[in-house]
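Of the protein chains in this complex, one is absent; all others appear in place.
Labels run A and B following the written order; every chain starts at residue 1.
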Amino acid sequence: MANKSGQAYGLTLLSPILAGTDPSGDPHHMALRAALSEMPNGPQSPLAAVAGTHLARWVVIDDVPFPGVPSHEDHLASRYLLFTACFDGELVPYLEAMRTGMPGWLEQIYGHCIGYPGTADSGAFRRYMVSCQVETSFFVAAYGAATLPAVLRALDAQRRMIAFIQSHQGPTWTGDRLQPEFRKFLVQLEQAPTPAPATL
Amino acid sequence: MSAPTSPAVAPTPLLDLDDIQGIVLRGNAYHYARYCFFEITDAAEGRAFVGRVSELVTNSQLGPSGRKQPRAMSIALTWQGLKALGVPARSLDSFPLDFKQGMLARAGILRDIGEDAPANWEPLWRSGRVHVMVAVYSHAERPGEMGEKVDMTVQVRNDKAELKREFDTLMGCDPGPGVTLLDPQQDAGMLVIDGRFCNKEHFGFSDGYSQPDIAGSGAPLIRGGGKWDETLKTWLPLAAGEFVLGQRDEAGEIPPAPVPNLLSRNGTYLVYRKLHQKVKSFRDYLRRAGQDYPGGAELLAAKMVGRWADGTPLVLSPDHPYPERPKPKIKSAEDYVEVLRAFTDFRYGYDPGPVAPGSDRLAEGPDPYGVRCPLGSHTRRTNPRDSLGFGGTLVNRRRILRRGLPYGDWQPEGKEDDDGEHGVVMMPLNASIERQFEFVQREWVNYGNDFHQGNDPDPVIGNHPPGAKMVIPGNPGTGRPPHICPSMPQFVVNRGGDYFFVPSLTALRIIAEGKIEDA
Partner (left out) sequence: MANQTGKSYAMNVLTAMERPGWRPLGKLGTILKLLLRDKFFPTLQLPRNTRTLECVFWSIGKGAAPEIQRNLVELSFIHFARWVIIKHDQFPRLDPSQPAESLQYDWLFFESNFNGSWQEYIEAFSRVIPGGMDNIWNWSVKYPGSVPISPFLDYIRAGQADTDYYYNATPGSSTKDILGALDLQERLRRFATESAALAPADFRRAYDHFLISIQGDLGTTGSYPESSPLPDDGSAARRAPVHAS
């Protein structure tokens, strides 16, 4: 299935943007861009609350590029909001996670798009998003088998392992001293919480 | 198919040796240098000064019987300098952004932060007044070959007298009120250790190996200096366009260059970087960390650098430097090349897989996992050779010529400090500052991703954030585990510098004549 690589899903959405101006008098596409630039990023990003999101982006497509003569000059009749995401698992649960995880920001962004039904109705929201979906033709993932929590735990384990090695280095760390320390380390690792998204 | 023998001289065609400044292709490998910096406040006087100096500038022709020329001088200009000399706007604008902005504005890109930050640079390099650099060199007669014991008092006196003569000749070009000699000039020269000149820097390591072999340079090829060709199983010279503008480069094209053609052709860019060396910090660290490292301080230092102090490559001789050998008589360039081969003719090997199979056949042959020469060591980072795979295509565009010299006096063991004037004037030359020097500095020296080192910086010259570490790989054959060098302090500090353009002799003439057309 071309949208998947391992367990990772590559979602591509093209949402037509409303022509004309919004209630405050700004053209929809400009208000949309402004909203995107105001959206917090890092651990405070609304997408950090949508579980399993590795990477995602919004791009406002004003028009298609003109390759130059003698090519034809194509133009889009509408502007589109492109959304791509690389996330864990299947589409329907992910869309539901978006709907419940970031309803306010979804309204701020998709409120400028044609046919957006809002987040109140799960079915309507899902149908809207699916109607914007374009099939991915070829999706490449470097670590498609690893979920985001697995990646975060691995990065955390790597840091802890480096610290352990540094503090247990040298000939005085014979087997009988090292082994119980290592066992303690494993327990600490097991109990460590999964780091929050966008913190590592 | 049998591999062709490596030609003694680069094949064809020869570059314009008459037109390319000697510092580019011949290196001006003299024992002493003085770098002089000028500010231009009157364009016409500046052009006249450049014209007079250009008559003294040496080209890349060899002197009689193939030896280097008896004297040398080179001149280079910052973008502000080109502007001050009245180069027209469209031409100025066609220079690349890195050169236009200069090193200070790009300190962030280079990760010149903390101790390396411009706020700590010498006033000269924060002034924005450096327009022209002229390097004069001394080449006083000396009785023997390098490394032979000579009467240093006499030799040094002769060298300094010769340097002064060259400097006086330069000042005899009568700068005039519109051209100001800025203070201070920077003297540099080969270190004298125990009464001998040597090619060492202040940490005690022999330096200057593996200069790039350049196609068409007319110099004999030094095996290991160019690029390795896996099909022909031999070393080939690098395309001249990596180091000289207007020539084909390793990407198979003649890259965009400033206009007009006559201004940029046969020119190149020069990076001047005064690198202070904290000798005490370095030696103290080796003493301390060497106690915890199985193998001791000397091996630890070698692992950090990638060579033993005498230049023996770790990958060829992992347990000890080459045995002391009788100093060969060097009577020709070919002799010199033969001596160098033992220090330059090697490859590292490459494997995309993560870890070495348990094997005791790791004593020779490829060293893809850094068991002999660590992946993160200084020389392996700055010239990875074949160790990034893909036939070297990711490395061949990242080479630099190094034309610098140490400055300051050697500090004997036990008498070192961190604060005096001692270090290296680093002087990389390349056709693209951003793609070559800056890339190496940013991606390979101050970052380690390409070598599976994460954020870890170059252990010797890198900018070291608190806790900077280096992983020395262990040996799966013997079961020796990896060792993590802890918390390395800063050893090398950038005291300032800038980006320069090294025009060809033709370009110098049209700059001096003010005859560049606004194309």
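Everything that follows uses one rule, which is that a contact is a pair of C-beta atoms (placed from the backbone, for glycine too) under 8 Å apart; a residue touches a chain by one contact, two chains touch by 3 or more.
It should be emphasised that the depicted structure is a prediction, and the values quoted were computed from it without experimental measurement.
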{"item": "Which displayed chains the hidden chain touches across the whole complex", "value": "A, B"}
{"item": "From A:Val64, A:Val92 or A:Ala192, residue that would touch the chain that is not displayed", "value": "A:Val64"}
{"item": "Residue of A:Thr21, A:Thr100 or A:Ser131 touching the missing chain in the full complex", "value": "A:Ser131"}
{"item": "Subunit A residues touching the omitted chain (full complex)", "value": "2, 5, 8, 10, 12, 14-16, 33, 36-37, 39, 41-42, 45, 47-48, 53-61, 64-65, 67-68, 71-72, 74, 76-78, 80, 82, 84, 86, 114-115, 128, 131-132, 134-143, 146, 148, 150-155, 157-159, 161-162, 165, 173-176, 178-179, 182, 186, 197-198, 200"}
{"item": "Residues of subunit B in contact with the chain not shown", "value": "94, 96-98, 108-111, 113-114, 246-247, 251-259, 261, 265, 352, 354-356, 358, 369, 375, 389-390, 393-394, 397, 434-435, 438-439, 442-443, 447-449, 452-456, 465, 467, 469, 471, 473-476, 479-482, 484"}
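Here is the rule we use: only the chains that are shown with their structure count from here on.
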{"item": "Separation of subunit A from subunit B, taking each centre as the mean of its C-alpha atoms, in whole Å", "value": "44"}
{"item": "Subunit B residues within the subunit A interface of the complex", "value": "292, 294, 469, 482-484, 486"}
{"item": "Contact footprint of subunit B on subunit A as seen in their complex", "value": "162, 165-166, 169-171"}
